[in-house]
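Here it is, the structure in full.
A single protein chain has been omitted from the complex, and every remaining protein chain is retained in its original position.
Naming follows writing order (A, B and C), and every chain is counted from residue 1.
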Amino acid sequence: MGEDKRINLEVELSGIRLRNPLLVCSGTYGNGREYAEWVDLEMLGGLMTKSVTLEPCAGNPPPRLWETPCGMLNSIGLENAGLESFLAGELPWLSALPLPIWVNVAGFSQREYVVVASEISRSGMADAIELNISCPNVKKGGIHFSSDPREAADLVEKVRKVVEIPLYVKLTPRCGDIVEMARAVAAAGADGISLINTFPAMAVDVETARPRLANNTGGLSGPAIHPIAVLLVWEVARALDLPVIGMGGIWSWRDAVELMMVGADAVAVGTLNFSDPAAPLGIIGGMLDFLKRKGIDSAAALVDMAHREGG
Amino acid sequence: MGEDKRINLEVELSGIRLRNPLLVCSGTYGNGREYAEWVDLEMLGGLMTKSVTLEPCAGNPPPRLWETPCGMLNSIGLENAGLESFLAGELPWLSALPLPIWVNVAGFSQREYVVVASEISRSGMADAIELNISCPNVKKGGIHFSSDPREAADLVEKVRKVVEIPLYVKLTPRCGDIVEMARAVAAAGADGISLINTFPAMAVDVETARPRLANNTGGLSGPAIHPIAVLLVWEVARALDLPVIGMGGIWSWRDAVELMMVGADAVAVGTLNFSDPAAPLGIIGGMLDFLKRKGIDSAAALVDMAHREGG
Amino acid sequence: MPGRYKAEVVARRRFGTLVELALETGSAIDAEPGQFIHVRCDKEGLILRRPYSLSGMAGSVVNIMVREVGAGSAWLCASEIGQELDIMGPLGRGFSIDGGSRHGLVAGGTGIAPMRFLADRLRRLGLEETLYWGVEGEAEYGGLALELAKECDLLFATMDGSAGEKGNVVDMLLDAGVEGLDGIYACGPRGMLTALAESLNDETLAAMQVCMEERMACGVGACRGCVVPASPPRRGYLTVCRDGPVFRGRELDWERIRG
Partner (left out) sequence: MPGRYKAEVVARRRFGTLVELALETGSAIDAEPGQFIHVRCDKEGLILRRPYSLSGMAGSVVNIMVREVGAGSAWLCASEIGQELDIMGPLGRGFSIDGGSRHGLVAGGTGIAPMRFLADRLRRLGLEETLYWGVEGEAEYGGLALELAKECDLLFATMDGSAGEKGNVVDMLLDAGVEGLDGIYACGPRGMLTALAESLNDETLAAMQVCMEERMACGVGACRGCVVPASPPRRGYLTVCRDGPVFRGRELDWERIRG
């Protein structure tokens, strides 16, 4: 306590230095601007943008949200203004922040993924790409690539060729063998893995016998899925030697530390931002206190601790 | 209100008549006896036994339980006294109840599944078999069969040959394409599908960096996974013409009706029994009130209602 | 400037199924009628905030009126004096008062909340307004109609005829005539708003402003969860939380809204 021993919160992923291991998840922080008046964005470890597609995308019809026990369903459906507008408006603003930016890229065909990823890389304004091959809310594309390791690998290989910045691939938890999937995208050139996207799910209003979401199905996020995220990160981190960004239902500094202990090199807060935009900062504070209390001198030392404990 | 219109709660699955569509899930009601002093078992629609294996099975070391947000993890690991003891003690007692019994069968090899299923069928004391090919808590066997459709189909085919009563197959939600899996086991001779088993998951105590369960991983159940169960039942019921027993996080009559509306022919209450052993009966009451209020004259009419509503 | 506050419940009144809460935010609030606050319901298992229109405001105190319809609102309705609520707000775009002297306000059911605030604001500006309020039956909102009648020119309608005029509040407004109105402001169930919008012509639609509801997550425009269909040529969607909740009649695609 008394001594002023410096604790190092910095982590490094694929050569990118993060002030601390707390990012915000794609789609849950807009493109930063919406929260700029609520939070000092520079305090974040990094930011993952809303998915960008080649063309403007209107997304799914409303209702798009439904709350479930300790979770929520969303069926936003990749609504975004498209690549051109992103490159002209959002990305320059984001890249002016002293903060690493993962640009999340989605598409409805291989070609779209390749074009968007290549343009983002060429722009020089992004630190890394997060390839969203697992959005549960688009009928064609998306889910398709992430349900078959060969398709996924093929896509990653094509994107890899046109991208000069680190390439992270975001996987769906709806998958029989996550390690096989992670291995396939790693072999195809992924620099890192993001785990997990929302879990495909559904709710029905029994009064009307109609689905709660206009799109019928949506993605489940929040504390409900956290124990699933912990296991999938554990499995992938054990089997592969790539950096992993862990996410899924982080609701406290404990959940963040837990994901790091099972092998995440950094973590991202998603749904929690909606109830508390400053939550990532609170979690950093909690993590710092924990490190102090335990006499651990860096956040990086948390990574894989549960494996080392021989779990 | 005034009129005394009879509402028919009966449902029929594979020729088995159930007083009402409410069963209790395997592993959550013991073999009935433990709850006989708490609940009038005859009021249930049916009972699914704890998994039976060929040899006595000690299960996993403790701790075996952990509570998570709106859910729980268990790693019981198929603890049971084995086939011989089940046939001598438990099954005769169960079969004396005026209540259809699904005997849940598990194994660590194909041969074990085949022997146990065949003996259960030959005993003449079971109404149906529920083949647990998806227990997340055993290292060998179990999960293996349910992660690959061909393996699963092969097992089901072999079991089908030695069994003369309806054969239900219980699938894991940890699966990329549940319809492919359901199709494979249907083609191999399954008479019905049970959905869903617990979801493989994990929790770590950050104070010690050790998993909360001695087995490291466990199965997630409870309301947290309910929206996943709804989607998987919806997908399978749409694609296949087999009876489906829906389960996963039922916490109220609404959740039960919801699963029927997306296509379950009957439903089973699991984790909720721990907090309220009489919950299945309360749910039947709630369902009856709902049917009355809506002027629907049978529980069977709920089945698939969301599909018919054109969701 | 929207902010996040620990707001203390300083008054609580029940009007039938509605509970009115007065919340002390501790700093002077600048809010427009139609804006809302996003309230955390500290019940475990609930993870999203709940949006509530401001029904009034004075200095550092804001009012909301809560109808119990589910777990979150039940928790709010049960909150006691002295309790602290975590709120974000005021959020969104409120009503614009463009001037002119005659204003018609239409509220359906709980839609009365922002309308009460708007009526108050118009009165303070010295403008003339009539508030049309329709509910199912009188008992639903206890003594609220009586109280409003003292505050403004209230025309009250109940579907069951238990008080005021019997019938539909939109018809009541249309019967009274909308042509001469400088502003038409509406809040209520979807069905009521589409019925109103579809009864108006191009000109009166331009004079209409509606306060919309949609399920929300972030409340600040970040998640794109709370959208309503935008009219051509824009098409696509607008967010209720940031582009709205108040929209001009012509901004929305009423056909898609009716569904």
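Simple rule for what comes next: a contact is a pair of C-beta atoms (placed from the backbone, for glycine too) under 8 Å apart; a residue touches a chain by one contact, two chains touch by 3 or more.
On a predicted model such as this, the values are computed, not experimentally measured, just so you know.
> I'm checking contacts with the chain that's been left out. Which of B:E12, B:E34 or B:E180 qualifies?
Of the candidates B:E12, B:E34 or B:E180, B:E34 is in touch with the missing chain.
> For the chain not shown, which residue from B:W66, B:W234, B:W253 or B:F290 touches it across the whole complex?
With B:W66, B:W234, B:W253 or B:F290 as choices, the missing chain is touched by B:W66.
> In the full complex, which bits of subunit C touch the chain not displayed? Write them out.
Touch set of subunit C with respect to the missing chain: 43-46, 71.
> List the residues of subunit B that touch the chain left out of this view.
Residues in contact with the chain left out: 27-30, 34-35, 37-38, 50, 56, 58-59, 61-67, 69-72, 74, 76, 79, 222-223, 271-278.
Note that in this section only the chains that are shown with their structure count from here on.
> Can you name the chain that lies farthest from subunit C, using the mean of each chain's Cα atoms as its centre?
Checked the centroid distances; the maximum from subunit C is B.
> Would you mind checking which chain's mean C-alpha position lies nearest the centre of all protein C-alpha atoms?
Ranked by how close its C-alpha centre lies to the overall one, first comes A.
> Averaging over Cα atoms per chain, report the distance between subunit A and subunit C in Å.
The mean C-alpha positions of subunit A and subunit C differ by 36 Å.
> Hey, how far is the Cα centre of subunit B from the one of subunit C, in Å?
Each chain's C-alpha centroid was found; their separation is 46 Å.
> Out of subunit A, which residues touch more than one other chain, so two or more?
Residue numbers touching two or more other chains: 69-71, 223.
> On subunit C, where are the residues touching two or more other chains?
44-45, in rising order.
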